[in-house]
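One structure follows; several queries about it will come next.
Only one protein chain is missing; all other protein chains are in place.
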Amino acid sequence: MTELQTLLWPGAEFAVPEGPVALWFGFTLLLWLCAGLYSLSTINQRKALYWSSFTLAMAGNLLLLLAQDVLGFYLGFALMSLSAYGLVIHSGQGAARRAGRLYLQLAIFGELLLFAALLLRVETADGALAISDLQAAALTPLTLSLLLLGFGLKAGFFPLHIWLPQAHPAAPAPASAVLSGAMIKAGLFGLWQFIPAGDGLLLLWLPWLLVLCFSSAFFGALLALLHRKTKVVLAYSSVSQMGYLLLALVLYWTSPADYQAQAAWLLVWYACHHALLKSALFLAAGTVSSYRLQVWHWLALIWPLVSLSALPLSSGAAVKYGLKQDLGQSIFANWSLLPGLLTLGALSTALLAWHLLALLREQHQPTRPKLPSTASFSWLVLVLASLSMPWWLTQLQPLWWQALQPAAMLAAGWPVLLAAGLYWWWQHRGRPLPASWQDPVSPALGWSLWLKSCYQTQSSRQQALPLPQWRKQERRANRWLTQQALLPLASSTLLAVILLLWLLSSVSR
Amino acid sequence: MDWNSWLPVFIVLSSLLPGLLIFSLAEHRFALRTTLNLGGVVVKLLLVAWMWQGVKAGEDYYFELPFLPGGAFILHGDALSLQFVLLSSVLWLVTTLYAIGYLEGSPLRSRFFGYFSLCVSATVGLALSGNLISFVLFYELLTLATFPLVVHRGTVESLRAGRRYLAYTISGGVVLMLGAALLHSLTGSPVFMPGGYLSPLLAEHSGLLMLAFVLLITGLGVKAALLPLHGWLPEAMVAPAPVSALLHAVAVVKAGAFGIVRVVYDVFGVDVMQQLDLTWPLVLLASATILYGSWRALQQQDLKRRLAYSTVSQVSYVTLGVAMLGPVAAVGGLVHLVHQGVMKITLFFCAGNFAETLGIHKIRELNGVGRRMPLSSIAFTLGACGMIGLPATAGMISKWYLASGALEAGYPLVLLVLLTSSALNAMYFLPVIFRIWCLPAGDWPAPKQLSRRFETHWMLLLPPVITAVLIVLMGLLAGTDLSPLSWSKLIVEREFSYD
Partner (left out) sequence: MSFALAAVLLPLLAAVLALCWRSEAARLVWLSTLFSLLLALAALWQVVTFGPVSMQLGGWQTGLAIRWHLNELSALLLLMTALIHSLVASYSFSQWRDAGLSADFWPLSALLQAALSSLFLSVDLFNWYVTLELLGLAAVALVLLSGKKALQAAMRYLLLSLAGSLCYLLGVALLYGHYGWLDVPQLAVAISEEPVDHRLALWLITAGLMLKAALWPLHVWLPAAHAAAPAPVSALLSALVVKGPLFMLYMIWGQLAGPELAVTGSWLFLLTGSMALVVGGWSALRTPYAKVMVAYSTVAQLGYGLLALGLMLHLTDPAFTQALFLFVLAHALAKTSTFLAVGEMQLRLGGKRLSTYRGASQTMPLAMFAVAVAGGSLIGLPPSGGFVAKWHLLLPLWQHSQLWWLLPVILAGTLLSAAYIFRLVVLAFNRAKPVSPDFAPVLLPQWLALLPALLVWMLAFASGSLLSWLGG
């Protein structure tokens, strides 16, 4: 579609996605549509703001998936990030505005870093604007860190996650669903597209990235356990899951050439799996807080939790199994610590799932109004899509079957059971946590406020100039000049001048 | 008679003659005055369009009148001048519309529109001037023609601003004249040519050439609001909205920036600039101005003042682009000449609309304007997004080219400057947008019902809508043949392909 370049911006190019990207595009679209359907009946105020932000963000998100050139991608990315601000502050409450401010500050900051990163990439590739042409260009430390920061701020893995736990609870449920399901994935998508696999520098940095993955996974889960608001817990769960997704990406980067396609597919499956279940959970959390749940709703609520804990039969089990398989193929295969860490991760995720279930149950009140049917429908669609993922995604089926092997089932099952026991023990037997540990306040809002105070200062008043002191002298001189006899003055000047000249010309002679 | 050589003259006259006629009109001849105004605009646009296709095809438009020994009065239509001519004529059209609506029923309109047309004539003449002498001539005329517009309100503040404006611009003009005289005494004033005409003097007079450069840039820097010389610009925003719009977008600041482009590329030329090592001071100056302007804009509580400081910052993008001497950076600078004009004029139109319709001058009074005046607010938002350089707007294109030009020309730190400036832009524009859209409506100082069907008078509404659409089109359709980007590329192709 080269003719677009002569019509749109330089280098403009779009393509119908194929392969893994097509799946990515598909689940993103599905998420947006379901969230939109849910919003139709549940968003009742400030509709203009909500829908304009929603559609613009959706357009941006889809655009970045279709774009084949740098500028188009950046356009979509920025459109999505900035429009989502409207979704975050939709309620207009103080908390939402504070969260929105933080979100926007970081989004703008991320945009700028991303701009620089893309620019440097294009410069390294001699001005080529197509994303595919950038693959050949080598990374520099600056570019790589800019890319990681720029996309990372959107993807929200530790320690760039600080906006996530603030923004998610503030936004309406469907908005959080797309935010967590689709938009933070866009950051990951960017990393995937713009960092060439197998780059020398990247390989050097990989161990550190690995540290990032696991710290994100554990940090998210840990923080989630300390919080008692469902949407905050979900947000931290996203942070944790982004750690795994980053791991999948890291494994893709390190996998041998013949295995690379498979690794890419796994990344997308994981993203799809997480997107579907997380958006379903967010819708659930939103529903619980303001509507009454019916029995089948509870089923629709539990299934994503099952999938999150990677119990057999769920898509979670399949992708987790795939992740382990990936690990076996990658250069980290003989790092014996990693499988253990993964198991520990599974345990923490399961704990998180139990915690979440308990919170949801606690929060539910049967006296609330019934959920509108369109909203129920859209929620159900998401849950069903998640449930049936191995069936409509036939390529996933081998993994799914493998995850059903007894050994795998055992490996996946025992952490969940252990977690159930632990959680039960902790709730009923253990000592309660100190109050100061619960719902820890993130320092991020304070930073955001400080930043705001930097740029919203009151201008200092301008001081009036002091009256010139020479005015008086000038007046006196004027008076003297006009009132004294001018004639003697003039004639004496005349004489003096003549004398002076006389002397001057004699001297020069 | 050779029509081609007279075309530049006609382009200048097409606004000059209506202007002079308008002076003589009585105050109540509304219809005739409007006809003259708009007639002039249409004629000018047609002539410019004709010249545009001619220049594109490689035609040469050259008019010469003996003036001073060694330097004739030359009007010359080349690609670079046409960029500025096009910008001025198109924005003159929208600003005229706006001004007619803005000044409806106010006194001294004939005087206003007379000077308004003179101002545009001077700008266009400046764009078309073919050598340094003619440039200086129009540069001074521009100063004189804009002064009555700045003080049009005749209040104490506007007079103070006017005095300050004059103090700066006249001094700048004199310094520019000194510089021009210096160059003239060395080589005369030949026609501007790509690559400059000073290279033969390099060996013998390099000190004088540097002095001339400093003088010229100081003189032009006053209008382009380079760092220590920018003081008049924020004051001058007390002028009526259409004047501020024109001043900030086209007429005055752009005249300075355009002059810098001319001096760098067509008088000194890339080679001489490089051999005299004049590039980096200019880059440094422009960068400092960019950051300083943005920083000061942050501290302003008055909407128009904030916009004014933003202009200080944004105009230096143009200087920065040309100062880096790389072709890509030059494209960025040149295209920003147009983009900044369209974006800033939109912002000033909207600020004027808010002030006229609701009496809003301070930023804190803007709460909830978005629902009362949605179209103006959308236009304002688009303009602000463009200023930040967000994608899908014109500002993004210029920022991209400037930044990649900086990398290409070997100034990686400029990238940091651009990013910081964008961040600062975001810091001072986004809170405004937040107030407009996301806060509940406050008490507006003086709400008025100017129109029954629209949010304000249609003549006030149409211009910002047109320019806002242009902002998006110039951003999205930057690759088309008609876009400023393509034209800038054409200019750069011609400027860099000499010898």
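Each chain carries a letter (A and B) given by its place in the written order, and its residues are counted from 1.
Note that in this section contacts are C-beta pairs under 8 Å (C-beta built on N, C-alpha and C of every residue); 3 or more make two chains touch, one makes a residue touch a chain.
Remember, predicted model here, so these are calculated numbers, not experimental data.
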- Message: One chain isn't shown here. Among B:Val136, B:Leu247, B:Leu307 or B:Val492, which residue touches it?
- Response: B:Val136
- Touching the absent chain when the full complex is considered, from B:Leu13, B:Leu47, B:Leu80 or B:Val151: B:Val151
- Contacting the left-out chain: of B:Arg111, B:Arg372 or B:Arg494, that is B:Arg111
- Item | Residue in contact with the excluded chain [from B:Arg29, B:Arg163 or B:Arg494] | B:Arg163
- What chain B residues would touch the chain not displayed? 65-69, 73, 108, 111, 133, 136-137, 140-141, 143-144, 147-148, 151-156, 159, 162-163, 166-167, 170-171, 173-175, 177-178, 181-182, 184-186, 208
- For chain A, the residues touching the chain missing from this view: 474, 481, 486-487, 489-491, 493-494, 497-498, 501-502, 504-506, 508-509
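Everything below uses one rule, namely that only the chains that are shown with their structure count from here on.
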- When the C-alpha atoms of chain A and chain B are each averaged to a single point, how far apart are the two points in Å? 38
- Note on the structure: Listed in rising order, chain A residues that touch chain B in their complex are 4-12, 49, 71, 74-75, 77-79, 82, 86, 89, 92, 97, 104, 108-109, 111-113, 115-116, 119-120, 122-123, 127, 455-459
- Message: Applying the document's contact rule, which stretches of chain B touch chain A when the two form their complex?
- Response: 298-301, 388-392, 396-397, 399-400, 403-404, 407-408, 415, 419, 422-424, 426-428, 430-431, 437-438, 440, 475-481, 485
